[in-house]
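The complex is shown incomplete by one protein chain, all other protein chains being positioned as in the whole.
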């Protein structure tokens, strides 16, 4: 019998890279907050992780809600179209099946306020009508089943690093998943498809690889990243990478191991923005991390800063003001056939966009849409491009020579040439 | 021997409707925060509940403090006059006895910083002087003893609903008592006297009945409310009423049971304002609940919104903007000899005043004072009207053809004709 189990996206408790090897099909439970404007992008990140856990094979959306859940302190309803839009997002990002918890909304028990396909309100409801519509449409998408989602960019994601960086007695609170999401969100916005990969994975098929705070890194993993660059890869590494080995012992020689040579930098000392008022501020901008340079002028950083030396790297942004005035903030370094960037802070969106322009441009990564359309997600699966308009207003997208008008929270599946 | 025990106002732990049947006299401990500007109105609500628990019979203020308590994080002193004012409030709302904890402020033990009638500071103190004055005045109020407090309006209050709506796994956090208080406060401001009643109580003697979030309602209770309207009563029901029966099972057919016919509405789906920033905001105004219509233009709601259909009701306010744009917010519906209003959000004070104008006007409810005077509470007991000025400034009240000047935090007991 084929075996699966309900994964739960970015779930801290278990290393899914290890568990996923033991299931025949990867499945996921997905309950984004309808009231959180980050839910579409974060949901896409979850689906890309789930697909990646199965090595790119089709997966199953095991549980989602037709509308509200019942376990938040205030549970938003999904507005008209959102359930359908998020279902298409799952299909576009590799799902071959979509299930719901629950069929008929229960009338008793702990989950009676969790929505169902058939709600308490019966069939004269937007929820039921949208479920009916979606069910009807799925029959027409047979050609998508079993196809794959191509990706040119990978993000290294590692449960050991997650666990370690969020322990007590570290240099500073770094919310590991939110940090990765800060990078993912900008890639999602520009319709660049991303795979997630484990450390030490074979990276040769990716044009660019991003490594957010790979706190725990074996010598093998650091070597694999260096090998990738020397062979022509484009690598972007952030602060708090290569800090300890797999035994939680400090990586000798001032962190980073062989990556110090890859990146052409040396980390002298950590200097996270801190102070009585900053505890628990998470990703909020913090003082003391302004920077500027050839990359961007007047940028600001978040979450981190440090005393960094360039040892051969180009300093494309330096900190400005405060104790770190003049110290490198972002660097770039050629190594073998490739090039490697290092970010000593988390750049604000504008600076991050400039940095990703440089990295992805150098890597020759093409997005699904040449220009992003506000609120519209685009992902290619097989010979189709899925367009999902998460915004509550109409959007127009030009693709494969035609203009596609998307209703508020509307979707379109556009066939494209296999060669496109 | 007559039996009593210290009730504690709106105490969540015990269903006082059931316990009150077992005591000969209802008693209450009352410790409002002198620094909370809501304390006078909230204190009045507590006293009305306590009186109602005893079926309107005189009750005993078993414990109050002459000044500060000792169990808040910061304990305000009662300013000059407040102890006397709140004591008269209790008398006006049905108390036949007033006691203090404690006589002589203790000099040792856990309660030594709880004020007493004789404070640490001795007899050369405002506390002692005010206690002396009050004791002297009480002797002159003999005619009040044993008399009743007439009320034309009732609020349905239910411990089952309180417990259920504040459980986990509900649609949203609804602070049950604070929600009831939002309605009570406006009634108190306009000197309308209120009784509290249990669900299924005989409502025939009230001109108007308000039902804030009667989350748990038996078919009998819903039937009693419908019967009340059909016989000519005026009923105002808010969101999250009739959601489950007494076994916590969803009320069949989309909530409300027979009240759906009374009100002429159908609830399709809950849509509480929500989002990462709204958890725990309680009664604070929330986005997405603007409304307008014939009742009021440019109102805003709090705490709740939902997808509501009118099925015969007049839509007197509709939501504006956001996902609920155009959906009914407040409705009115005639049924038999009566009329019933439904509020799908908690209106801001101005909109609430307009709604209560409509309900109370239609019901023919007369306040104790024709026009409210800022800071002044007025309640009738027997043939007297108690005027209590909670404000730290002079107030002037015209009553029974005469003008009464109330000192800052001053009081007056005015005899009126029995026929008034």
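First chain written, first letter: the chains are A and B, and each begins at residue 1.
Just so it is clear, a residue touches a chain if its C-beta (ideal position, glycine included) is under 8 Å from a C-beta of that chain, and two chains touch if they have at least 3 such contacts.
These numbers come from a predicted model, not from an experiment.
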Using the touch definition up top, pick the residue from A:56, A:171, A:367 or A:408 that touches the left-out chain. A:171
Touching the absent chain in the whole complex: find that residue among B:112, B:143, B:249 or B:396. B:112
Which listed residue, A:270, A:319 or A:342, touches the chain dropped from view? A:270
Omitted-chain contact residue, chosen from A:10, A:255, A:342 or A:386: A:255
Residues belonging to chain B that touch the chain removed from view: 33-36, 67-68, 70-77, 79-80, 107-108, 110-113, 119-122, 124-127, 392
Residue by residue, what part of chain A touches the chain that was omitted? 168-173, 247-250, 252-255, 266-276, 278-280, 307, 323
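The rule we apply is simple: only the chains that are shown with their structure count from here on.
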So what's the Cα centroid distance for chain A and chain B, whole Å? 50
